[in-house]
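Take a look at the structure set out below.
Note that one protein chain is taken out, while the other chains of the complex remain in position.
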Amino acid sequence: MTGRFPSQCRKIRPSFGRRLRNIEMSKFRHRSLHLLGVLLTGLLFTLLAACSKANPQSTFDTLGPVSRNQATILYVIAGVGTFVFILVFGILAYTVIRYRRRSPDDPDPPQIHGNDKLEVAWTIAPAIVLIAVAVPTLQGIFYAANPPTEARLTVEATGHQWWFEFKYPELGVVTANEMHIPEDEAVIVELRSVDVNHSFWVPKLAGKVDMIPNNENRLWLQADESGMYYGQCAEFCGESHAKMRFRVVVEPRAEFDAWVARQQAAAAVPGDPLAKEGHDLFMSNQARCFACHTIAGTQKARGTVGPNLTHFASRQHLAAGNLENTQENLRMWLEDPDAVKPGNLMSRDAAVYNGQGEPLTEPQISALVAFLRSLE
Amino acid sequence: MAQVTAASHGEHEATTTGLNHRKMLMWAFLGSDCMFFGSLIATYLVYKGKSKAGPFPEDVFSIPVTSVSTFVLLMSSMSMVLAYAALTRGNMKAFRIWLASTVIMGATFLAFQTFEFYEFANHEVVVECNDPDAADWTDLQAKVGSACGSFVAGEETEVTIGEYTVKVFEEDGHAVAETTAGLTPRTNLFGTTFFTLTGFHGAHVTLGVIWLLSLFFFSFRKGGVTPKRNLDVDLAALYWHFVDVVWIVIFTVVYLFGVFQGF
Partner (left out) sequence: MTTLSFPIIRRPMHPTGVWSWITTIDHKRIGILYGVTAFALFILGGIEALLIRTQLIGPDRDFVSAEVFNQLFTMHGTTMIFLAIMPLGAAFFNFVIPLQIGARDVAFPRLNAFSYWTFLAGAIILNASWFLGGAPNAGWFGYAPITGQAFNPGHGIDFWIIGLQVLGIASLAAAFNFIVTIINMRAPGMTWMRLPLFTWMTFITAILLVLAFPVITVALIELMFDRKFGTNFFFTPAGGNPVLWQHLFWVFGHPEVYILILPAMGIVSEVLPTFSKKPLFGYPTVVLAGALIGFMGWMVWSHHMFTVGLGPIANSVFTITTMAIAVPTGIKIFNWLGTIWKGSLDFRTPMLFALGFIVLFTIGGISGVMHSMASSDAQQQDTYFIIAHIHYVLFSGAIMAIMAGIYYWFPKFSGRMYDERMGKMHFVLMFIGQNLAFFPMHFYGLDGMPRRIYTYDADMGWTALNALSTSGAYLIAFSFFIFIFNMVKSWRKGEKAANDPWDGRTLEWSIPSPPPEHNFDEIPTVHDRDDWWARKRGGVKHGVPVSGGSGEGHAIHMPQPSFWPIVVSIGLLVGAFGLIYNVAVAGIGGGIAMVGIYAWAFEPVNEPDEKQPAHH
């Protein structure tokens, strides 16, 4: 994914490094301070190299108006902050070199107790600067609160330990861990949680908003370009918090509509015998998958505790964005879900995993894999 | 020797401000305790009216009863003032009488609270089916009253309405519906916040009663409490008044605001 905007990250940092080096060349005499300066500059360049828009969750790679607004505010304050730091560090460095004690017999310096004018000045000056940066900040807060134009699409995102459920109430679509939205359209995401606090965050599109039980939150976002965007839960939510990820799939309106149409359909009926066997196992009282998962179009599978699997095979990832949705990964997941997402509800509560029932056999897993992969 | 003892009790030591160390400590503690009760009251207010199920304040509170216990607690503060005044005048007998009366009134308040807690936990709602004032019923009373339809003369019937089991029977020729709607800390948010807030206040009063009682017994020991060494009593009195003031706030915010909707 290549961004349309030149990397701010690359633009700003080198000049910061250069300025620091200039100070260092002209002023630093002391050897250890010199060494320190070199190290700091080196560190900055390392950071430069690592700070790349290519990173899937980089907030520098702003691909939506909300994240762009937030990044702009960051650049403003980062600029002001860098200036303040250089000022403080510069004064300090100058003082340290200029006024170091040269011999133990140096006379006492003048006993200056203060200077009212100076103190008033460095009270008022920062206040003025802060007021100046407060203006875009407050505008940004209100900008992120409501979309500038009427949103055509509302998605209800619900946090579960540890996966995301996405409902499209107006379209009758329910899916998990992959949220599809149309390109260049403001989308409202309503945020809920069924258990603990989570946070919905797609760094390239918008800052995060928490999902808190008994609190109805929302955010809006909009994507400039089609593509696959990374998202992750940002509020600590328990053992597998690190594994609570999701994707946002942005596509042109027509493709989005087509996706919706496919998702609205009932689940495919398995034709392949192995898949059929998997289906029967899914609905059996041994595996009891149906108790927690919904497969639309079937009578039995109506569970809502786990992700809706109606069109499982259409998703590109499984296990909350942790694994690509391949045959091998699905097998790995079904063999030992706890190894992928420690502490997850399925390995804790399903009898086939928690040791209270008969575990799944290899052929049974193959059948389940075949069935799930048939759910286009 | 006497000097040393006096200094050791911190009454005549030279301090920067001239104020006694322990008294200052007490004020700092009370400031801290304000924040403690402030947080509990804030929690109560945040959850006021947010309970998902009854009983609600208007179902269980009896303002007349609590007014009496509030009055008793306020009077105990006055008694405390008189005790301290008697002590500084050197009238030990009056001091002991007033101190004892403070303790008794404090204990009375606690007895009221215990009764109230018990009463709330086993709260019974009784309505007369042909009550002319049915329009003024609380939601809970109305709920219980809705069982009246299944009244059968001369029989006792049981109806389940929501979470309550209502008995309908005849009493003195009237149809009556009755149920137990106990309020415990687990029942709803109101129960949770109410019992925690008033419970902690009750714990403060209990501590005060123990403290005053200790002083009372200690005053019989030679040199235990003397008109000159009155700081111990002074501090206990400060604490006691504080606890009273907190109760005034609780009584207003929890009881009065809970029952009278105008607030």
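Each chain gets a letter, A and B, in the order it is written, and its residues are counted from 1.
Criterion: contacts are C-beta pairs under 8 Å (C-beta built on N, C-alpha and C of every residue); 3 or more make two chains touch, one makes a residue touch a chain.
None of the values given here were measured: they were computed from a predicted structure.
Within the full complex, the residue among A:230, A:246, A:259 or A:353 touching the omitted chain is A:230. In the complete complex, the hidden chain is touched by one of B:88, B:150, B:192 or B:219, namely B:192.
Among A:240, A:263, A:310 or A:364, only A:240 touches the chain that is left out of the view. As for the chain not pictured, it touches chain B at residues 1-2, 4-5, 7-10, 14-17, 19, 21, 24-25, 28-29, 31-33, 35-36, 38-40, 43, 46-47, 50-52, 185-186, 188-189, 191-193, 195-196, 200, 214, 222-224.
Where chain A meets the missing chain, the touching residues are 32, 36, 39-40, 43, 46-47, 49-52, 54-60, 67, 69-71, 73-74, 77-78, 81, 84-85, 88-89, 91-92, 95-96, 99-101, 106-115, 118-119, 122-123, 126-127, 130, 133-134, 137-138, 140-145, 161, 191, 195-197, 199, 201, 203, 206-210, 212-215, 217-218, 230, 232-243, 342-343.
Operating definition for what follows: only the chains that are shown with their structure count from here on.
Centre-to-centre spacing of chain A and chain B amounts to 50 Å, using the average Cα coordinate of each chain.
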